[in-house]
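Note that one protein chain of the assembly has been removed; the remaining protein chains are unaltered in position.
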Amino acid sequence: TDVTILTPYISSIPTNEMAQSFKAEGEKRGWTVTIIDTRNDFGQLASRMEDTVNAKANAIVLISTDPAQVGDQVDMAAKAGIPVISLDGSKRDNVAVNVTSNNFELGTQLSEALFKAMGGKGNIVKFFHSAHPGVHQRELGLDATLKNYPDIKVIADHFVKVPGPVDDGRVAMENILRQHGDKIDGVWAAFDDPGIGAELATESEKPDSKLIIMGIDGNAQAVDMIKSCTHYKATFRQDFPKMAELGAEELDKILKGGKADKDEMYVPAVMITPETLGAKCS
Amino acid sequence: MLLSIRGLEKRFSGARALAGADLEVEAGSVHGLLGENGAGKSTLIKALSGLVRPDAGTIRLDGTPVTIDGVAEAEALGFRFIHQELSLVPHFTAVENAFVGRRYPRRGPFIDRRAMAQAIAEVARDIAPDLPLDVPAARLTTGQKQLVEIIRALTGAPARLVVMDEPTASLSDGEARRLHQAVRRLSARGVAVIFISHRLDEVMALCDRFTVLRNGATAGSGAISEIDRPGLVRLMSGREELAAAPRAVPAQSPAVLTVSGLPFGPGEEQVSFAIRSGEILGLYGLVGAGRSSLMKIVWGARGHDEGEIRLDGRRLRPGSIGGRIAAGGAYVPEDRRHEGLITSRSIAENLAIADLPAVRLQPGLPLTGLGALKRRAQAIQAALAVKMGSPFDRPLTLSGGNQQKLLFGRWFGRPIRLLILDEPTRGVDVGAKAEIHALARSFAEAGAAVLMTTSDMDELLALSSRVLVLAGGRITADLDGAVLTPARIIDAAFQHASRKDPAA
Amino acid sequence: MTGFVRRFGTLAALLVLIAAFSLVSPGAFGSAGNLINITQQMTLLAIVAIGATVVMAVGEFDLSTAAIVSFGGILAVTLFKLGVPPPLACLAVLLAAAAFGALSGFVVARFEVLSFIATLSVGTIIGGVTFWLCQGATLFGDIPAGFRDIGRGTLFGLPTLTWWLIATALAAWLLLDKLEIGRRLYAIGGNREAARLAGVRIVPNTMFAFTVSAVLSALVGILLTARIGSANPTGGGGYLLSAYAAVFLGMTAFREGESNVPGTLVGAAIIAVIGNGLTILGVSTFLQDIITGSIILAAVLVRRVGRQGG
Partner (left out) sequence: MTGFVRRFGTLAALLVLIAAFSLVSPGAFGSAGNLINITQQMTLLAIVAIGATVVMAVGEFDLSTAAIVSFGGILAVTLFKLGVPPPLACLAVLLAAAAFGALSGFVVARFEVLSFIATLSVGTIIGGVTFWLCQGATLFGDIPAGFRDIGRGTLFGLPTLTWWLIATALAAWLLLDKLEIGRRLYAIGGNREAARLAGVRIVPNTMFAFTVSAVLSALVGILLTARIGSANPTGGGGYLLSAYAAVFLGMTAFREGESNVPGTLVGAAIIAVIGNGLTILGVSTFLQDIITGSIILAAVLVRRVGRQGG
């Protein structure tokens, strides 16, 4: 059984983790899993999907892509009788199931946690990357939450450049610290990489600052920082292995002639803090 | 009076290129424009073509003052130019090059390549019947490129004035004669020609009037019939021409360079020859005969599979230039702009590049010293009378002849055993030519073997103790002593025409 | 033999590639349907590359192409959202791109700024404008179905995109090879000084070349949006290097050292065939990169080695 994973974002940590977990799940079931990445290029993603359909793969897994962006190709796969499932995407006709954690929800959870930790007031710095539809949803979650917290102000924001998000975040944070210094109470990172950069900057420029950093993804380096009692206080870990496992289970059913249970399944995110890691930070 | 230029002045960041130059040209005349290297001839021409904007002075055409702001305007006035530096588009063929900037023949909206080829073939028939018209310019020899430039200037709408800046500098006698005929035909049609050349005999034979520039100002003008060669030289330089020293006949000295069994030419026939110590061997041939190719193989710029080349008895590795230099070789290439000068580096560095250890700060360290660079440049400047400003200027700020001297100067300061000169005095004025000849002779007298190519028959006869003639990639004559006459040389050079290689 | 390799080495490499993939996978790769599909897949890259070919004809680079592709898509969808009818919106996009192209060309030709730095700056500015237009977000929705049809489906049996490629390639080939202006562009690219000495006007001709490149890039932005139904502010990023790779591959095909339209098509086809074939064979991305790089290197080397021998 040939299963092809298609994604434009393989070098991003969550995507990679999902892809690798799914590959492992698939191989457990005896599938041959191939990973195809198109380096942020959606035109090419469409082409590679056409090729996969032409090569008569048995199933296609889209990761971190809105299936609407390759809608025609999804329909083409349906016509060829090839099932398509999506991880960390959204639901659509001809997509058997989308297994995801709700990005808008993640954004809201992150914002709530951060604002609570700040005592409901203060200034935050926002690191965002709206070019990625999923990450953009988290930003919308922030905007919605901000309405409930009139005392929280975004005093600086930065569009994170990829590739190289950690260093880009670091350089931006160094400069923002120069300008705003102790006025910064929190850092809202739409994903962990710029948060890590912000922590590195704070550690070298203003180690005594009281600011709090929180992000999303459960990136290993971020988890390590949380454990080491740095300014990094929390990350929301989407359960990628779980998503991959669920996706594989559903696909298995479909390949055996069955149907997916639901067209969208949510895997709740887990909040990782010093406490959950058993670290004692005073 | 067709063209009348008065009091033209031009400065280049301090240096005066033109300082009140006058020039009058009548319709239907062939006007020789003469002067030493750096006298300002090319600058005057560039003012006419709108490439250089004069600081002062007037240009009148048919008595009315004109300002020329660009090439297109100059062409619209009926001027055509052959500039001194070859400027062709390398991947265009002769046909395509001839039409750059011109009106193309069309068929509907599309260019008509067949009509283009026909138009050029017509002009080429008179000027250069052997020139391959469908080969990219990059693969033509220097002489062939020059022919393309000439064809270009003679194509298209009828001109009123054709300006030729050293058109014969790399043509040999055969081609030059065809050009002379073309020039005469032009003048018979009432077209004026300004003809710049350092070959004074050619000027005496072809032109009917002359103007001499000296240090940017007109030093004299008149009818050619009223002046002789020494008179022209005196006007140009204020000095007498050095009498060409008689050919040195080498004693029975040992062979320094031996070339044996070298496959060469379209038929891969074998070429062998030797040059003895103190001998100057001249290579002669028509444009494209293969002289430069042969010299490049000897220099190691191209490899060879069979045969061998020995210098002082030691075998030289094919294709190794470094080996030649280490063994005392030196080479002056033909095309100074593309093969000689590194135009983005200073004059001093151009002079040092072949022998960087000579300008070290400390003999043991591979560090270059600016002082040493400068001293070397100044020594060479003095030895060769190079007209230049600072040693750290760019070479392109020098006049053509002075640029040529730099290539020569590059090899100064080391013992020379083999000197390869490909057109060593291309574009060099009579005074400097004599100096360069003296130099070549002094190298020979010091025991070096000199292998030289020149298209200038006078130079060939003045310098060489022996002449090899190449035609179609073969050596067709080896002449010395009493049989070394222009007639024999030309005869041998045209030999290939009768037995043209069908495979070529 | 070496003469053949020298002249047609890259074309030969393409044919060898197609033959090899067809042999290994006759059903999936070698099917007519797939081969036709490759022409569709190479279209966007090839059109950008054709624009690059025109700019390289005048001896310059245009590094703003990728930015203009993204800009084209984003501006089109932005205009749709404002209710501008698609034909008008597309016209506006092409005109805006033309203005940027003319600006690059003017700076390069008039002030002799190196095209690398000039177009990089202009590209950065365009990137900023693009991000500002969409606030960095991918734009979905409000894309009329009629508009989407210019980038998908088939027409007279061939994919619609393929027709765009045919039309663009034909036009560019006529421009560069058959019209007088093409000769002028190549003359400038071959020897700017010689062209100037011959009276070719450098500024307007260079501006023209950059304008063509910008318009074609914007066209690709529009077609990409039609093909995938959304516009991403960095969506064009992948085209820059591959487009120039196609042009450079093409420069070794057919002619010596001159960018040319047929060569560029061969270059783009090589890149498309490798991507398509390796995916069909199920080669993972990591290995695909290694193989792609090696094949391109080999394709260029084969010809060069042929030359050394000849």
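So that you can tell them apart, the chains are marked A, B and C in the order they are listed, and the count of residues begins at 1 in each.
What we mean here is this: contacts are C-beta pairs under 8 Å (C-beta built on N, C-alpha and C of every residue); 3 or more make two chains touch, one makes a residue touch a chain.
None of these values were measured; they are calculated from a predicted model.
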Report summary line: Displayed chains that the missing one touches are A, B, C
Report summary line: Checked against the full complex, the residue among A:A172, A:A190, A:I212 or A:A244 that touches the missing chain is A:A172
**Report entry** Chain not shown: contacting residue from C:L120, C:L158, C:L179 or C:L281
**Finding:** C:L120
Query raised in the report: From the list B:N215, B:Q270 or B:T368, which touches the chain that is not on show?
Result: B:T368
Report summary line: By the document's definition of touch, the residue of B:G265, B:G288 or B:P333 touching the omitted chain is B:P333
Requested in this report: Touching the hidden chain in the full complex, which residues of chain A are there? Just list them.
Outcome: 10-11, 13, 16-17, 19-20, 35, 37, 39, 155-159, 161-164, 166-168, 170-172, 174-176, 178-179, 196-197, 200, 204-205, 219-221, 224
Report summary line: Listed in rising order, the chain C residues that touch the chain left out are 63, 107, 111-114, 116-118, 120-129, 131-132, 135-136, 241, 244-245, 248-249, 251, 285-294, 296-297, 300-301, 304-305, 308
Query raised in the report: So which bits of chain B touch the chain we can't see?
Result: 299, 301, 321-322, 324-325, 331, 333, 338-345, 349, 352-354, 356-357, 360, 366-368, 410
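We adopt the following convention: only the chains that are shown with their structure count from here on.
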Report summary line: Taking the mean of all protein C-alpha atoms as the centre, the chain whose own C-alpha mean lies closest is C
Report summary line: Strictly by count of touching C-beta pairs, the top pair is A-C
Report summary line: Taking each chain's mean CA coordinate, chain B and chain C are separated, in whole Å, by 44
Query raised in the report: Roughly how many whole angstrom separate the Cα centroids of chain A and chain B?
Result: 70
Report summary line: Shared-interface residues of chain A (touching two or more other chains) are none
Report task. For chain B, write out the residues touching at least two other chains, lowest number first. Result -> none
